[in-house]
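Right, chain A next:
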Amino acid sequence: MRRVAEVAATFALAFLVYLILTAFSGEVGLWSWEELIGGAALSFLVALASSRLLWERGGWRLLNPVRFATFLVYLVGPFLLAMAKANLDVAYRVITGRINPGIVRFNPGLKTDAGRTLLANSITLTPGTLTLEVDDATGDFYVHWINVSNVDPKPEDVCGSFPKWARVVAE
Partner candidate 1 sequence: MNRWLAIAAFCLAGGFLIFGATTLRPFGEPKRTEMDDYFNRFSQPEVAANNAVTAIVFDYRGYDTLGEATVLFTAVTGVALVLRRLKK
Partner candidate 2 sequence: MSVHAPILVIAIPLLGGFAVPILARIHRTVRDLWVVLIACVVAAGVGYVAAQVFSQGIWVYVLGAKTPQETRVSAGFPIRIMLTVDAMSAFMGLIAGILALAAFPFAVRFIPEEEGKTLALALGLLLLAGIAGMAYTGDLFNFFVFLEVTSIAACGLIGFRTWTSRAPEAAFKTMLLYSVSGLLFLLGIAFLYGEYGALNLAYISAQLRGSMVDRIALALFLSGLLMKVAAAPVHFWAPDAYGEAPAAKTLLLVVNTQVSLYGLWRILFTLYGGKLDAGVGWLVISMGLLTMAVAALMAIGQTDLGRLVAYGAVSQIGYMLLGVGVGLVSLTSRADYGLVAMKGGIFHMLNDALTVGLLFLCVGAVEWVKGTRDLRELGGLGHQLPAVALCFLLASLALAGIPPLNGFASKIMIYEGSFRLSPILTALAVLASILLLAVFARAFQGVFLGPRTEITGRIHWVFLFSMGVLAVGIMVLGLVPGFFVEQVVAPAAEALWRGRALYLAAILGG
Partner candidate 3 sequence: MTVVVRTIARVLLPLSLVFGGYVVMHGHLTPGGGFQGGAVAASGLAMVVVAFGADRLAKKKGLLSVLESLGGVAFAALGFLGLGLTFFANVLAKTGGLFGNPVPYGPNPGDLNTAGTLPLMNWAVGFKVLAGLGAVVLLFALFGGEHDR
Partner candidate 4 sequence: MEETIKIFTGHGHWSPLIWVAAALGTFSVALLLWLLGRREHKRGTDQEIPFLSGERMEEPRVSALHLYWGFAEALKPILTRLKTWHSGVVNDYAGWFLLILAVVFLLVIV
């Protein structure tokens, strides 16, 4: 049963990507019949091949549309803002050359793979921080911080509200 669900979920994902790729091809909505049939067959094959790997560590929560919407909000809201800030920060440091780097550790308390991944990638793209290592067992994040203000920081010091968002989106 779980296998069927895995395949179905992967199929849906793959088909979605395929539909996005081939939009504006015909008259059935945005697609033509051939595209739909061929895409379904292709997606089914892909689902058979890759479903086990994709859902190996859970992550079913991400299929919830509410979480998806939250993710999009997060992406265009705080994330983009943080990124802009990050770039201005880097610009400042490129021009002045003023750095005070170090590698710090903190524990945001995230449990799932998806949450950790989201947080890690967000950290990498936002001000002055770069994820170096995520400890599988404890969930500790080791972060290269370009401007160390506190040797043993709280999560909020390093990445602001991101852990909260990650928890909302992925946990």
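Annotations
One rule holds for everything that comes next: contacts are C-beta pairs under 8 Å (C-beta built on N, C-alpha and C of every residue); 3 or more make two chains touch, one makes a residue touch a chain; residues count from 1.
The candidates came about this way: all candidates are chains of the complex that A comes from, given by their letters.
None of the values given here were measured: they were computed from a predicted structure.
Any copy counted, the candidate of 1, 2, 3 or 4 that touches chain A in this complex is 3. Against candidate 3, the residues of chain A that register as touching in their complex are 10, 13-14, 17-18, 21-22, 25, 32, 34-35, 38, 42-43, 45-47, 49-50, 53-54, 56-57, 113-114, 116-117, 120-121, 131, 133-134, 136.
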